[in-house]
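The structure under discussion appears below in the form of structure tokens.
Every protein chain except one is present and positioned as in the full complex.
Order of writing sets the chain letters: A and B. Residues in each chain are counted from 1.
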Amino acid sequence: MSTHLHADTEPLVEMRGITIQFPGVLALDHVDFTLRAGEVHSIMGENGAGKSTLIKALTGVYSVDSGTICVAGEERVFGSTADAQAAGISTVYQEVNLCPNLSVGENVMLGHEPRSLRGIDWRATHREAARYLSDLGVHLDTHTLLSSHSIAVQQLVAISRAMVLDSRVLILDEPTSSLDRDEVEQLFSVVRDLRAKGVAIIFISHFLEQVYDISDRITVLRNGQLVGEYLAQDLPRSDLVTKMIGKVLEELDDIATSAERTIDRTAAPLLRASGIGKRGVLSPADIDVYDGEVVGIAGLLGSGRTELVRLIYGADRPDVGQFELRGEPAKLASPRHSIDRRIAFSSENRREEGIIADLTVGENIVLGIQARRGWLRKMRSAEHDAVVAEYIAALGVRPADPNRLAGTLSGGNQQKVLLARWLATAPELIILDEPTRGIDVGAKADIQRKVAELSSQGLSVIFISSELEEVLRLAQRVVVMRDRRQIGVLDSNDVDVDGLIDYMANQGDDPMTGQDDGQADAPAGAQSEGSVA
Amino acid sequence: MTRLMKHRLFWPLFALVALIVINTVARPQFIKVTVRDGELYGALIDILRNSAPLMLVALGMTLVIATRGIDLSVGAVMAVSGAVTLTIIDGSSSPGSTGTVLIAILAGIGVSLVLGLWNGFLVAVLDIQPIIATLVLMLAGRGVALLITDGFITTVNSEPLNFVATGYLFALPFAMFIWLAAVAAIAVIERRTALGVLTEAVGINPEASRLAGVRSRGIILGAYVASGTLAGIAGIIYSSNIRAADANAAGDLIELYAILAVVLGGTSLMGGKFSIAGTVVGVLIIQTLDSTILFLGVSSAQSPVFFAIVVVIVVLIQSPRVHQWGRTLTSGIRRSEAPEVRSDAEVTA
Partner (left out) sequence: MSTTTTAAAAPRARAAAYTRTFLDRHSSMMPTFAALIIFVALLIGAEVHFGNFLTPLNMSALLLNYAYLLILAVGMTFVIVTGGIDLSVGSVMAFTGISCAKLLGEGYSAAVVIPVILLGGAAIGLLIGVLVQYFDVQPFIASLAGLFLARGLAFVVSLSSIRVENESVLWLQTTRWRLGDWYITPTGILALSVAAIGAFVMQYTRFGRTVYAVGGNEQSARLMGLNVARTKVLVYVISGVCGGLAGLVLTAYSGAGYPRNGIGTELDVIAAVVIGGTLLTGGTGYVLGSVIGVLVFGTINTIIAYQGAEQSWTRIIIGLMLLMFIVVQRVIVVRSERRR
């Protein structure tokens, strides 16, 4: 697969020293990015790295605080997406930003329909649309509704639309996350055609295999800063993962780890989930958690880690699989079921799915208890105050004011409030999805310490984090996920961070046949089931 | 002082007091309360008495709006409950007996409760947008009321019924006690139990509430049932006042005034935090404004112009764009106070 880079050609897009500041956060810090005609260029980075901010700067959604954007050698300032489109920059989003209620042909041509004296010439419109689609190798009835087609086809329609706009730069933002293997192949062959025609393509995906499959170049961002630009063929996978994740050590070193603790696995596990999966979301996976155990889930964003825990909690409904609680079959079809069985779940999406921003800290903390009790049995105010004060103190919520609106707290303190909400319900298993993301080091240490402490007292925890250090320090076992499937279960004493990165990047690598059964791919030695440390 | 001004009831109360002051200056007899036969009379007493139907409807609307909903059918429900109650009294052999009237009133309220349940079913169970779901009953309800009254305006002369709207108790209008009781009941149910805070949670963030285990379906259903029931009582008071069931005029446009009262009271139409006291003040503002407009010699038919202006002002005050203008104006002064937000700006992107 020889890449045909026009390294000597003039860059088509040059972004220099791009800085974007949000209130309280430096989203991009003097980032440079160069895009050349006829290349596929991936931008990689974990959550908060600044990928989408960079894209939005280029497409005119955000304005830059400092830095310059040159397109074809000409400096540009984009005030809106329409400006960027006029400069030949089009974007195809994951959720396909087209109009589902209109026909395929119309979506391709909307705003550019051929017109005659009698208004829009529909015959010519559909003919044109069909021509643009067949240029991409897509042949379908342009009169059919967009919504009657799969996401894959819709994405190709969106790309055709970009061609109508005569785009020189095509941004594909997570285009493959809901496509199956064949659809990805079809998309990639279209992308390769476009590259051959000299279109510059920015590709964003969480799927490492796909990134290596299609990219000529890779730019890595971390925490709003540029890590570097590399030729894909010169960058081994594990190096890429290391560059994306970075090393986070510093002040966290002194925290008591819980990884070495011995877990008694003789009794039936608290929770055993066998073969739970959902079509198009997650290949069937297995996970079990014993009393007092911390099970970590390692995987990059989009690897299926969040999907897995949402299925366990009943936030989404699995198509297949069974649950057992202490050996008894159980039904976990909704959050209510899980809560009644003393399972708690703190979402990675604090703002949308966690905090009730306009309620006070105190009200947020007791919400879990109150929901469990029902509306008639309101907590007496003395009890309420006691619980709230206890958890504010236990977790070190700052400011320690129960009457403050939760939405005004910093991310770390919101996370502590959420943790408090769940701990107050006295759960037996708590699922924490990225509880330490985007929060300051102090709060991070507080939360880690709390998890270690509670698990030593018998609470079971499922812990997801992008920071592998953290996972390895807290968890006794680590479930490894990649590309929406489980690729293995490791004993955390057997691996270090580099080993885990290598495992995440390379293990169970079987791109063409690797179907649903993730377990089968894991080497026997990696299975830590029963290997009582 | 600034803390006082920041209180959510400050501006509504300020508006109410200002209206009363303006009225008093313009016509001193406005605040005069006279005693006749041991009963109080005067413009203020009238306002308290006449507020009853709107107050009840607005209370229910407050709960519905708190869940991010809206109930357009309240006027129609008023018409139905009035029609049911008066038709029963009209058809009975002893329209003057308290027992008959009580049974008729209970029947009217019961029917309204069922209508509220119906709205709640459409919204909470079938997941239909509230505006659309309640539109059905808004359309069909008056037709049903007309059917019940055979297309006529049923007039009834029944002493116990008249008492509901025009009677006096402890020197004060009985209707006032009805709405006071309703306000007290709602306040107790919402604030003495956890219903209020759970309702707010559902209104502010439905998904987070679901994940926290809140039974949002029941809460939403309950809000519509309350709204229907309260509208039913309002319909009976209205009918008692005019001593007739008028299926066309009963509760005409009241949904709009009720929404206005709720918004005036500081409850956002986006759902979430609600204020019962605010709604009470909002209703009193509307009634006082109405009385002011009448006093100004403007025909009551023309008063909607004033209410339109009030609506526009209120929505503009709530509008994010106007807030932004306000912030740009004051940003030079207190830049340092920027809230610590969006630490995870990427997440939502």
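Simple rule for what comes next: a residue touches a chain if its C-beta (ideal position, glycine included) is under 8 Å from a C-beta of that chain, and two chains touch if they have at least 3 such contacts.
It should be emphasised that the depicted structure is a prediction, and the values quoted were computed from it without experimental measurement.
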Self-check item: Contact with the hidden chain (one of B:Val17, B:Leu139 or B:Leu294)
Solution: B:Leu139
Exercise. Give the residue, chosen from A:Arg118, A:His139 or A:Arg380, that touches the chain omitted from the document.
Key: A:Arg118
Practice problem: For subunit B, enumerate the residues touching the unshown chain of the complex. | Solution: 70, 126-129, 131-133, 135-147, 150-151, 247, 252, 256, 259, 269, 299, 301-309, 311-312, 315-316, 319-322
Self-check item: Interface with the undisplayed chain - residues on subunit A
Solution: 81-82, 85, 91, 93, 97-103, 106, 110-111, 113, 115, 118-120, 141, 143-145, 147-148, 151, 161, 165
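Note that in this section only the chains that are shown with their structure count from here on.
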Quiz prompt | Rounded Å distance, subunit A centre to subunit B centre (Cα mean) | solution = 45
Quiz prompt | For the subunit B and subunit A complex, residues of the former touching the latter | solution = 192-195, 197-198, 200-201, 204-205, 207-215, 219, 272-273, 338-349
Quiz item: Which of the residues in subunit A come into contact with subunit B in the complex?
Solution: 22-25, 27, 47-53, 56, 313, 315, 335-336, 339, 345, 347-359, 363, 367-368, 370-379, 408, 410-411, 421, 437-439
